[in-house]
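Below is one structure, written out as structure tokens, with a few remarks after it.
One protein chain is absent from this view; the other protein chains keep their places.
== subunit A ==
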Amino acid sequence: MNRREFLRYQAKGVLWMIAGGSGILLPKRLIAAPVPDIAVVKGAPAAATRAAVDLLGGMKQFVKPGDRVVIKPNMSFPTPPERASNTHPEVVRELVIMCKEAGASKILVLDHTLARKELCLERSGIRKACNPISKKMVFALNDDRFFKATDIPEGKSMTSTDIMKEVLKSNVLIAAPVAKSHSATGVSLSMKGMMGLNYDRRVMHGKYDLHTSIVDLCTILKADLTVIDGTRVLSTNGPGGPGKVLKRDTVIASTDMVAADAYAVYIFEWYGKRFKPRQVRHIREAHKRGLGRMDVENLNVKTIDL
């Protein structure tokens, strides 16, 4: 061992000590039980939803007392839960309950529907499920006065759009999509679902590239928590269906929209085949642009069966 090697050895030791020592200063749970990047729970809709969020540290990690929360499910189609075009009402309700437990001051379940709003709210079953908690919670906000022009600083093609004011006012955004296929974008999950929170979606198809503008939109509508309802998966003919519905009793939760979407692409069958997340262009683009990670094989996935 010469002097140079000795110094290098010493330096390594110092670095290790710093690394080890810093652990004492960091929050305890990081060392005790690492929070998974993706939580996957198999079970009944409500129970699986709660367990998946708990695996990420519980709703209190995301919702602080007094927070305003917006939950964005899929409820844009006038179809019942078994068609899997809309998020399961029990998944939505459980999220609402958990937000309430965490002390949220206001919880809104919002979408901008395609079909007549009353029919969508009624048939999806979401309004009925949430009514016992509050009758003023589930809204389809379709009028333009509910939207406000908003810049997208990181937008590559779409640099501004009208976003729902209630979302801009909220502290916490929870994406709660159903897992479904989509004839234009392959899948419609948390990222595609954000198109329910802006006003003019036509330009995203016509003026811009759909995939790129979805990623643009997600740079300003980055969900704090994503809970994908894979209790039923609309595996073909999405987003409206009717298509082949797979009963999968799975709920996926993550703080990373891209990772949650990527994992849903990865574990479910689409049109009878298996796909890699990179085969969905908006997921691939979001990964490249650093919005989140689609390399699910490198992520810490925690799966439990209830």
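What we mean here is this: a residue touches a chain if its C-beta (ideal position, glycine included) is under 8 Å from a C-beta of that chain, and two chains touch if they have at least 3 such contacts; residues count from 1.
Convention: contacts and distances are computed from a predicted model.
One chain of this complex is left out of the view, and of "Imidazole glycerol phosphate synthase subunit HisF", "Oligopeptide transport system permease protein OppC", "succinate dehydrogenase" or "4Fe-4S binding protein", the protein name its UniProt record gives is "4Fe-4S binding protein".
Touching the chain that is not shown, out of A:38, A:70 or A:245: A:245 (per the contact rule at the top). Here one chain is not drawn; of A:48, A:158, A:173 or A:187, the residue touching it is A:187. Where subunit A meets the chain that is not shown, the touching residues are 78, 82-83, 114-117, 119, 136, 139, 141-143, 145, 181-187, 201-206, 209-211, 232, 235-237, 239-248, 269-273, 275, 279-281.
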